[in-house]
Every structure is written in C-alpha cells, then in structure tokens.
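All protein chains of the complex are present and in place, except for one that has been dropped.
Residue numbering begins at 1 within each chain, and the chains themselves are lettered A, B and C in the order written.
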Amino acid sequence: MTPSVLAGLTGAALVGLGFYGLILHPHPLRKLLAFNLIGSGVFLVFGIVARRGAAAGFRFDPVPQAMVITGIVVAFAASAIAVALILRLSMESRNVTLDPEVWTRPNGGGAT
Amino acid sequence: MSVLPVLDVVLASLVIGVALFTIAARDLFASVVGYVAYGLLLAFVWIRLYAPDVALTEAAVGSGVTGVLLITAGKRLGALKNAAPEMRPGLSLKILTGVLAALVAGALGAAILMLPDPPPSLAPEAAAAASGAGAGLENPITAVLMSYRSFDTMLEKIVLILAVVGVWSVGANKAWGSAPAPLRQSRPYAPMVLLAQTLAPVGVLIGIHIFWTGADAPGGAFQGGALLAAMWMVTMMARLAEPPRIDAQWLRMAMVAGPAVFLVTGLAGGVLAGSFFAYPPGIAKPIILAIEAFMVLSIATALPMLVAGPPSERPDQ
Amino acid sequence: MNELLLAAAGLIVLTVAIGLARILRGPTDVERLMAVQLLGTGGIAALLLIAYATNVPGVEDVALGLALLAPFATIAFINLLDADQGDAGV
Partner (left out) sequence: MTTLLELFSVAAISVGAFFFFAGTVGLLRFPDSLTRLHALTKADNLGLGLVVLGLLPRAENTFSALKLIVIWALVLLSGASTAQLIGRALRRGRK
C-alpha cells in the first residue's frame, strides 16, 4: 500500500468518525469538533488526489494542494461563526443545547 | 528506506486513535486537547504527502488557532454554569449511527481505491502559471494561489471578512462598537508575560520570513499571516495587549486591505494586461508579492478577531 | 547515515506516540497538556531529522513554525485552568 492510499483511507475513516460524533454528541461544541474532523478527513482525501496527480516535474499536483490551504482557512472561519452563534444561543436560553424540545417547552428556554 | 512505511502505518493509526479519543472523550477540555494533538499529527501526514505548505497551514490554523477558538468558547460557555440537559443517545440510535458512519467511510474508502489511473492532473497548467507571464515564482502553490486561481484566493479573503462581520453581528445590540472580551480573565502572570514578550518579536520575524520565502519555497501569505495572527493572540492571552474596539478605523482598514488591493490590481490588469487578474509581464512577481503583503495584513488581523468573538460591553463575565 | 537519521526519527515518533497514552489516561487535564507538548517537541525533532535525511525542501520552515506554535495552545489551556480555579493573580 502506498503512503498516499494509506493517507486516503485514513481520511475516509476520519470522515466516518466525525460523522458519528456529529450526529450523536448532544453538546454543540463537540458537534463542531466532530464537524472539523470530517473537514480534515475530506482535505486528506483531496490531498492524495493532489499527490497522485504528480506531473510536469512536480512531486504533486499544486492545484488541489492550494485549494486545501484556502479550504483550511475557510473551515476555520466557518467554525468561528458557529462558535459565535452557539455562544449567543446559549446566552439567550441559559442552556447549552440544540435540543428543539428545550426551546418549545414552557420555562425551558427561549427568551425570558 | 525500510523505516518510512512503518512510520506511515504508525502515523495513520495514531491519527485515527487520537480522532477516536476526541470523539469519545468525556469532557470538552480533554477532547480539545486531543484535537490539538490530532492537528499536529495531521501536519506530519501532510509532510509525508510532500505538502509542507499544507502542513504549516494545518499546524497553525487547523490545530493551533482552532484549538484556541474552541477552548475560549468552552470557557465562555462554562461561565454560564448551566449544564446541558443530559440526553444520552440510546443504544439503538448509537448502532444505527455507527452503521451509517461506517457506510459513509466505506464508500469513501472504496472510491479512493478505485481512483482512475493514470490520475488526471492540472500540474502542467500550474507549471505554466508559475513560469508564464514573467511570474518567475519557484513555488508552484503560490503560483496557483496568486496567478492560476487568483480569483478564488481573493474571494476567500472576502469570506474571511464576511465571517468577521458575522461574528461581530451576533453580539448584543448595545455592545456594538466596543471591544471583544479579553482572552484572559485574571491578571497576567510573570512567566506568561516573559514568554509573550520574547516570543512575539521573534515570531513576527519568522512570520515575515515565511511569507517572503513563499514565492520560491514552501510558505506564503496564508502561513505567514497565520503565524503573525498567532503572535498577536499570544500577546492578548498574556494581557500585554487587549482586543481592539471593533469600530477602530485602523482595524477595519487592515482587514479590508488584502482583498481591496487584490481587486484593484485585478481590475488594473484588465485594463493594462488585457484580461481580468492578468499581471503585466516582467513585473508580475513584485506585484504578486505586494498583493501578498496586504493579504498577510488582512489574515493577521482577521483570525484573532474571529477568535476574540463578538464585542462585549463588560470585561468577560 | 541517512538510514540512521530516519531510524532515529522513527524511534522518536514511536516513543512520543506511546507517550500519547497520557492523553487517554489523564488522570488530570494538565497531564494531557504535557503529552501534547511532548508530541510537539518530538515532532519537531523528527521533522528536522527527516528533513536532513530526505532533502525535501521547506520541512525546516515547518519545524520553525511548529516551534513557534508549541506554547500557543498551552497558554490558552492554562488561561482556562486559571479561570476555573478563580485566579487571584499570585
């Protein structure tokens, strides 16, 4: 197995793990963390596409690699917005949850 | 070269192991610590894929700055002292999700094993962009970012600014214009101050070095800017500096400078060199470096503002 | 000689990886921090060794960036711990 295929399979496993955590964790920040795992797994899969596309004297295909670099920064920006939203949401409800039932329950949350 | 394959397998299993830990850890703190370690390990994987540029970005942004963002958020959430209602998922849901996740991972793995051979590649085009139009950039990644896909890079800077605007706008109405909460609650502590005072100047130098070598060697505006951002955050975390008011004129100018200069140069290229985002032959490299310098400025100011969060009237609660 | 450098790098990565067990076992958060710090330093050493053994350009600069970022997350974690314990400033 070449290093790139190994890295690609690692990426696939990371996507699976992140997917699991994203669905099952009740805590919103943990969901965000799991989401970031999915993101880095996808980047890794993208990275091996870059590694396989070695041509024209390069050891890699620079185009996907450059896109991964911008992708990492954009993923961070998205995480920052998500964090800001989570903080505001929990400040409004005094509750750290995304559970819709907490929001519809009387006295359970929402604006007080 | 019999060591390297073993190293690869060890590295891959470590990455998956630490990722498992971040998902399974009981408390948020442990899982964020795990995530930082995970980012470092991923950086090593990127080195093995011959991508030092990506490795540096992953270590700086993916691991370091994201880790600080999550831990700061955890602190502010913890300050609410109102724990989430326990809603542990039931066993059947766990199994169902596990099967679903395994299916997704399996499908992706199968797709990787069935990738076409020979692989399609845009490397020749990138090579043309690196040497074409008098660019003379030795680093193909920088050539792709600044020449071949320059429009994407500019829009990506705009995304950063939009994200900052988004973060600012979830703050309370009456707090608008004031500064975000400080990154450390209590008074500074001497060793931390010493560390920040020594680290920051050296770090700024290294950040500029990495930006400057980016034209010809791994490095560039993203990595250099991220390091500078990290250094600014170190000074804020040690209370040597406080987050600036969000209506500060210089802050907004600095954040807009990158995409603005990029866009103006692109439009000028449309007039002078014949097409949008074309650089006049001969002086392409100095122009690209000038744009990148402003991009460094924008990244170095935008990332810390994203971590600092929305403006708050009072010092942190 | 290069084989030797790679072997040293492999050894360092392997031991540091075993040290990551501290992340799992804890028992306190501070121990987890230590394991991450060991991973960072060991990673820098391994990167330098690999850089000199394989002549991949730019790996040195990555090591430089890692050295710069090593205390970064640690400071944030320490700030959190201080906040948790109701800091008096000492």
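By our rule, a residue touches a chain if its C-beta (ideal position, glycine included) is under 8 Å from a C-beta of that chain, and two chains touch if they have at least 3 such contacts.
Since the model is a prediction, treat every value here as computed from it, not as a measurement.
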{"item": "Contacts of the hidden chain among displayed chains", "value": "B, C"}
{"item": "Touch list for chain B against the chain that is not drawn", "value": "189, 191-192, 194-195, 198-199, 202, 206"}
{"item": "Residues belonging to chain C that touch the chain removed from view", "value": "1, 4-5, 8, 11-12, 15-16, 18-19, 21-22, 28, 30-31, 33-35, 37-38, 41-42, 44-45, 48-49, 52, 60-61, 63-64, 67-68, 70-71, 74-75, 78, 81-82, 85, 90"}
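Basically, only the chains that are shown with their structure count from here on.
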{"item": "Contact graph of the chains (line, ring, star, complete, other)", "value": "line"}
{"item": "Taking each chain's C-alpha mean as its centre, the one farthest from chain A", "value": "C"}
{"item": "Chain A and chain C: spacing of chain centres that average the CA atoms, whole Å", "value": "23"}
{"item": "Centroid distance [mean C-alpha coordinates] between chain C and chain B, Å", "value": "19"}
{"item": "Whole-Å gap separating chain A and chain B, where each centre is the average of the chain's CA atoms", "value": "13"}
{"item": "Touching two or more other chains - residues of chain C", "value": "none"}
{"item": "Chain B - residues contacting chain A, complex", "value": "4-5, 8-9, 12, 15-16, 19-20, 22-23, 28, 31-32, 35, 38-39, 42, 45-46, 48-51, 53-54, 57-58, 61-62, 65-66, 69-70, 73-74, 76-77, 80, 82-89, 93-94, 97-98, 100-102, 104-106, 108-109, 112-113, 115, 119-127, 140-141, 143-145, 148-149, 152-153, 156, 159-160, 163, 166-167, 170-171, 220, 222, 226, 299, 303, 306-307, 309-310"}
{"item": "Chain B-facing residues of chain C, complex", "value": "3, 6-7, 9-10, 13-14, 17, 20, 23-24, 26, 29, 32-33, 35-36, 39-40, 43, 46-47, 50, 56-59, 61-62, 64-66, 68-69, 71-73, 75-80, 82-84, 87-90"}
{"item": "Touching residues (chain side chain B, partner chain C) in the complex", "value": "1, 3-4, 6-7, 10-11, 14, 17-18, 21, 29-30, 33-34, 36-37, 40-41, 43-44, 47, 50, 52-53, 55-56, 59-60, 63-64, 67-68, 71-72, 74-75, 78, 183-187, 189, 192, 195-196, 199, 202-203, 206, 209-210, 213, 217-219, 223, 227, 230-231, 233-234, 237-238"}
